[in-house]
Structures are given as structure tokens and as C-alpha cells.
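Note that this complex is displayed minus one protein chain, with the remaining chains in position.
This part shows chain A:
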Amino acid sequence: MADVNLAQLLEAGVHFGHKAYRWNPKMFPYIYTERNNIHILDLVQTAQLLKRANSYVAKAASEDKTFLFVGTKRQASAVIAQQANLCNSYYVNHRWLGGMLTNWVTLKSRTERLKTLEQQEVDGVFNLLPKKEASLRLKELEKLRKHLNGIKNMSRLPDVAIIIDQKREMTAIQECRKLGIPIISILDTNCDPDLVDIPIPGNDDAVRSIKLILNSLTDTINQNRSV
């Protein structure tokens, strides 16, 4: 269980919320105070809820459940890919395609296509094709790779979804809710805690904050996975 202490949380800026006028009043219980016109989140609750999320994740990992990390914003993109690879989980770090989970059947055919193209690239088929065809296929490969690289090897729907920016990934959240997949999410002061099963109130805009929280979760996953 990777624990975080107050100093780490403060240094990463996890307690910073959005400007006061931009809040969602449903987040009221998680807000500590307002300073310089921005809301400050209650770090005691954040730490407690992070602990709760960690224990949930630990239990799920020990039961061999699969995780899906979702984070498409600029700051989160690179961090998500890196952390998900560390714990052998799936991730989506570019635009969440509509129906990725609810229309999984169709998406699966695209991942198959990605795999065939990658195989062709390895085999050197592109060198045999005429220039135009080869370049068209390469472009297609790049595009598929960009969107689907994280869920290339996903054979069935994930068991737990970990989402970074709730407002931005609203489609992902709605799909998960429809399918009954439990959601763990970092909630900022402008988010809705009712949509999420396990909230972690925190700053979702700073790279350090996202990294700290994700690090804690992925460490837990790694530790508790039954090898």
C-alpha cells in the first residue's frame, strides 16, 4: 500500500481546486476553504479516500481483475500511458472514441486490424507494396496506434475504470455506468461526486498531482497482483 503523507500532497498541489465561481456545489463536503478566490480541497478526506481506493484496488488486483486507465487531457496523456504500462493495464490517453465499451464488438474489429497492420509492418509487407499504398497503410497504422494502443490486448470489458478528469471524460463515465463497471476517479471542485463510485477529491490539472495519485494506485496494483 503506497501511502502518501501531507508533505507530498501539498508539494504536488493536490489541494488546489478551481476558481471559486467554477465549483459544483455537490463538492461542498470535500472543500476545506476558499483562499485567493480558489477553493482548497480537504486533504484529510483526500488521504482517507485515497486509502479506501487503494484497499479496493488491492482487493480487485488480488482477484485478477483488469483495470482501464482513462485520461485524455494534455497533462495526463503521457503519465497515463507510463503508469498503465508499469502495472500491465489497459489505457486510453487520446480521444475516447464513442462506444469504446458499449460498442466493444465493433472496436474489437479495429484492434484486430491494428494487429494485422503491425504484423505486416514487422513482416516487411510495406516494402513490397507500391509507394502510395504503403503510405496509406502506414497512415492508417499511425492513426489506429494513436487511439487504440492502450487497449490493443484487451479481450473483454475491464473490471475497474480509473478516470482522471471527470468533466472531460463524460462519455467514458456514462459508458461505464451503463455497463455497471465501477469507477474510481479524481474529482476536482467542478465535478459531480454522485456519478462516481469511489471518489478521490484532488487536483486533476497539475501533472505532479496526477502522477502522485496514479503512482499510489499502480503501486498497490503491482503489489497485490497474484503472479
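Definition applied: a contact is a pair of C-beta atoms (placed from the backbone, for glycine too) under 8 Å apart; a residue touches a chain by one contact, two chains touch by 3 or more; residues count from 1.
Just so it is clear, contacts and distances are computed from a predicted model.
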{"item": "Which of \"30S ribosomal protein S1\", \"AP complex subunit sigma\", \"Pyruvate dehydrogenase E1 component subunit alpha\" or \"Tetratricopeptide repeat protein 29\" matches, in UniProt, the chain that is not displayed", "value": "\"30S ribosomal protein S1\""}
{"item": "Selected from A:Asn54, A:Gln75, A:Thr111 or A:Gln166 as touching the chain missing from the view", "value": "A:Gln75"}
{"item": "Residues of chain A (touch criterion as defined above) contacting the omitted chain", "value": "3, 5-6, 10, 13, 15-20, 28-36, 38-40, 42-45, 47-48, 51, 73-75, 77-79, 203, 205-208"}
